[in-house]
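Pasting in a structure now, in structure tokens, and then I'll have a few things to ask.
What you see is the complex with one protein chain gone and the rest in place.
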Amino acid sequence: MAAGDKILLAHGGGGRLSDELIRSIILPAFKNDTLCRLTDSAEIQFGKDSICFTTDSYVVKPLFFNGGDIGRLAVCGTINDLAVSGAEPLALSLSLIIEEGLELEVLKKIIGSAAAAAKEENIPIVCGDTKVVEANSADKLFINTSGIGIKMPRAKLGFERIAVGDKIIITGTIGDHGMTIMSHREGMKFESNLKSDCASVAEICAKVIEALGDDIKFMRDPTRGGLAATLNEIVNQSNCGIEIHESSIPVNPTVKAAADMLGFDILDIANEGKVVIVVSPKKTEKCLEICQGCKTGKEAAIIGQVVQSDEPLVELETIIKGRRIVQMPYGRELPRIC
Amino acid sequence: MLERINRAYTQIARAQKVLGRTVNIMEVCGTHTVSIFRAGLRTTFPEGLKLLSGPGCPVCITDQGYIDAVLSLADRDDCLIATYGDMIRVPGRKGSLEQKTNKGNIKIILSAEDVLKLAKQNPAKKILFVAVGFETTAPATAVLANEAFRQGVKNLFIFSNHKLVVPAMEALLSEKNHRIDAFLCPGHVSVIIGSDAYKPVVERFEKPCVVAGFEPMQIIDAISEICRQLADRKPEVASLYRAAVTAAGNKTAQKIINETFDVSNGWWRGLGKIKKSTLKLKKKFSHLDAEKQLGIEFIPEEDLTGCCCGEVLCGLMDPPDCGLFATNCTPETPVGPCMVSSEGACAAWFKYTLKKGKVDGGRR
Partner (left out) sequence: MCLAVPARIVELKGDEAIADCIGNRIEAKTTLVPKVKLGDIVLIHAGFAITVLDEEEAKKTWQLLADLDNFSKTDKRVSG
């Protein structure tokens, strides 16, 4: 393992170090085919149905941010992992690890948020757990969730389905969540119109699968590590390359300016209400239309295509029509002054 | 846009003809290196143009002795380290600040002002400010030093390693085997020092010095202008970043730098000792000077076997030519700072052009 013998913050960043941690310690220990597929939800056969099962943990700081809070994030994030796997979410669990001393009002607000998010999507939170740890043993509040759903019969998603010529759609602007969180961070505070895109993508995912079935080859929500991480995961697991076009990628100018201010590459920044969809070329326009007709997909855009490639690479055509490679992000983006 | 690129092509061809070989332009500024790579500019230029990445990355040229000294202070319980994010992953001989962040005494700051706030919020701690950067960043440190002085702050210590760009450019041109035909000069350093600061370089060495902004078409225009000068054999200083850069620069900033710092000799990773190239706090600020107050011991720089950062910084080598590039030396396991800093030549090459161990297209 790189970077010494201790866990670094970057190991949790969804980038290269996370990937290494999973491949070198976690996968070998639990060794099974389902886990090794590294999908957003695990698929387990149950009679004639496929159950999708996912889990996630939320440690976001600050707890409250423009556009949401950790409660809403936890519910939407878990629903999203099920939705992008082609499942109809059925139920969630929600467990709390609370730091001694957290104000009850804060907890109530977050729980209320989680409840509201679940209600919006009509998905019950059916079980959970509560633990309290001593002051300074956890940072105010951590949330762990799990979710189950039933795979839609028309969903035929998987890395192996991706083929040269397929198109890539992103369902809206990138970087909103990550930059919103950054703007609250100690030492980086600035006020802004930035707003997290924290939202459920269940509607978009269900609609595109319902309408287009196996023409939808693959879906993933580009959370930590951003669009760059998701596209690299795709090329690493399928036998293709990807080409995207910088000018096609939807970005909110305020978000871009904030990223520029801190020296970040917007492609590496987290999203919490977007989907990357890989769709067959003949159904791309239709898929785009469906996305744009959904609440969270108004700014959906076609950003690139899957290409023939000897190496698993993501290549970007820049705004001046140059070319560069988009690497898997490190996992901890540090603000720069230089 | 197309005419712009065509113009550049024409001038590159002219310059190539006059020189009788490839045109070598050194981009001194690390932020230019990143802009060039992000825009995929190298892939739009013909074979006849080579862009060399110069020592304009403050993180890359920070000598190992400095980093080791910061790391040893990070181990002390009475110290809080205030640093710009750029320095977190720079490797010393015993790891980097990133590996020490679990202690909670390393604070990433975006502004020198934050350091003052930290000092006031933590009166029982000694706050060490890792003051790196070129002339763009030095004035902020100068303001901090003056404010701390005025307010009688006792627990703030500035560890200055601010470097000056023009001495480095001249040192490079004094090397016998340099390949530099011209400089693409840093946009924001020039805001402070003024474009006239490059006149001595032109007068002594007859190399074009063109200041550019950071947008791709500004860089393309600057390359056009450089090649035109080379083709016409008329090297001069030109600023194409007129929105921000004047001939004289920011006089207020220059004044505060002169009042706060002395210019001394300094050690640059890869370039060795360069005379009159580093800013150290004046005597008046001794009580704020980390080197004088915190028992810092500079341990001479260890030779990193196989690391070619020095040659890369001087434009004598491309990153892929280094034996350690993409093998032992990667962004996860950086050997030299050129791989750590996001604007280090090696990191930029790795990120933007590497194809699984082989390097593609960007070899210009």
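The first chain written gets the first letter, and so on, giving A and B; residue counts start at 1 in each chain.
Keep this in mind: a residue touches a chain if its C-beta (ideal position, glycine included) is under 8 Å from a C-beta of that chain, and two chains touch if they have at least 3 such contacts.
Keep in mind that what you see is a predicted model, and the values were worked out from it rather than measured.
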Displayed chains contacting the withheld chain: A, B
Touch criterion as defined above, residue of B:G30, B:G270, B:P320 or B:P337 at the omitted chain: B:G30
Chain not shown: contacting residue from A:C291, A:I320 or A:L334: A:I320
Touching the absent chain when the full complex is considered, from A:D139, A:E285 or A:E311: A:E285
Residue among B:K17, B:R93, B:R242 or B:K273 that touches the chain left out of view: B:R242
Of B:G65, B:P91, B:P167 or B:P216, the one touching the omitted chain in the full complex: B:P216
Where the unshown chain meets chain A, residue by residue: 167, 183, 190-194, 245-248, 253-254, 256-258, 260-261, 263, 281, 284-285, 288, 302-305, 317, 319-321, 336-338
Hidden partner interface residues of chain B, rising order: 1-2, 29-31, 56-58, 84, 110-114, 133-134, 136-137, 139-140, 143, 186-189, 191-192, 213, 215-218, 242-244, 250, 252-253, 256, 343
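Following the convention adopted for this analysis, only the chains that are shown with their structure count from here on.
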Centre-to-centre distance between chain B and chain A (centres being mean Cα positions), rounded to whole Å: 35
Residue ranges of chain A in contact with chain B within the complex: 2-4, 6, 8-10, 16-17, 20, 187-188, 262-263, 265, 311-313, 316-325, 327, 330, 332, 334-338
Contacting residues of chain B [partner chain A, same complex]: 1, 5, 30-31, 37-44, 57-59, 84-86, 88-89, 95, 98-99, 101-102, 107-110, 114, 133, 137, 216-217, 220, 330-333, 341-343, 350-356, 360-362
